[in-house]
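Could you have a look at this structure, given as structure tokens, before my questions?
Heads up, one of the protein chains got dropped from this complex, but the rest are sitting where they should.
Up next is chain A:
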Amino acid sequence: MYPDIKGRYGDFGGKFVPETLMEPLEELENAYRDAAADPAFGEEYVRLLKEYSGRPTALTFAENLTKSIGGASIYLKREDLNHTGAHKINNAIGQALLAKRMGKNQLIAETGAGQHGVAAATVAAKFGMKCKVFMGAEDVERQQLNVFRMELLGAEVVPVHSGSKTLKDATNEAIRYWVQHCEDHFYMIGSVVGPHPYPMIVRDFQKVIGEESKKQFAERTGGLPDKVIACVGGGSNAIGMFHPFLNDEVELIGVEAAGKGIDTPLHAATITKGTNGVIHGSLTYLIQDEFGQIIEPYSISAGLDYPGVGPEHAHLADTGRVQYISATDQEALDALHRTAKEEGLLAAIESAHALAKAFIIAETMSPEQSILVCLSGRGDKDVHTLMKALKGEVDQDELLSISNGAK
């Protein structure tokens, strides 16, 4: 079972960090393994998921979409029903418990769209911890609502002005801050990225998505879905959904953000278009130039525009166990509209990428077959972006600056 002792998933993963962090990472891994083996820790985690976050989340049969598409039955795993509105809280609760167990009550987090930042700020408030959230200055501008939410929850949001001022740079800055304060701060990573043991820890805390889905699906239909689809930025909702199905005869499909199209420079399709590289302490697929400079990706969804991807996804892509495809901004927006109108569900733009491809794939399947989609979060946070997109106000200057920033 992956990862191996060096934290590798096949060729990917590992710990590519400054020497200062090697010991803290080892300390974290030991604390995690110790916690994972302690039934009391597991019980506390499950209790909080149930009593605080509202798990199990529902499994919804998308009856209207299924009828209108006319192919496979479409089911949605409703991670949008979690407290704070996305799957991110599963991991935040788990890591906060771990921090508490390690005697650390100061959290560091990074965030792009703000979902992980809000989740981190939420658990920090719940556990009586201090929380510092690093966020690219551009994202602070774009996601003011989430910045306000974090501040309401008592967290300090630190705008990051280095590099391209987005998630990539917020993560660099969070790591730099951690290097300086690693003795008494806990760094809470929000996706299955970063140095070992983070991709493993985040995966384990997100596996609840797939485990619940499997059980609920069996209760409902007596079997397994034929295909499971999830969106992939860093890939935490996807790995959480996929992992429990890895040994089953279920087709697994990850959907990356194709932005303006994978043949343009404006995309975030890391597995589709990236090459092997190191980002944020992990070896994985990466969008970069020929000299190894990291290129800022683009997606209408701030949660998917990450230049890397979780190392386990890179490995699952290499071995062919999971198929990775991509959906454009427009495809995601169309799917979002359709889901809102036909099912009364406002999905996050991230999740809408998975929906877009699910609809196309469902059409090619027979009515006896079924497809399960992870609805990783709700779209409230995206209404501003949606309004702009609907009015055709996608900022051309913004696109241009991103494109030029892609060294």
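Everything that follows uses one rule, which is that a contact is a pair of C-beta atoms (placed from the backbone, for glycine too) under 8 Å apart; a residue touches a chain by one contact, two chains touch by 3 or more; residues count from 1.
The criterion applied here is as follows: contacts and distances are computed from a predicted model.
The chain not displayed here is annotated in its UniProt record as "Tryptophan synthase alpha chain", chosen from "Tryptophan synthase alpha chain", "NADH-quinone oxidoreductase subunit F", "histidine kinase" or "Phosphate transport system permease protein".
Checked against the full complex, the candidates A:T66, A:Q95, A:Q288 or A:S301 give a single residue touching the omitted chain, namely A:Q288. Interface note for the absent chain: among A:F16, A:Y52 or A:F127, the touching residue is A:F16. By the touch definition given at the top, chain A reaches the unshown chain through residues 6, 14-24, 162-163, 168-169, 172, 175-176, 179-183, 275-281, 283, 286, 288, 290-294, 407.
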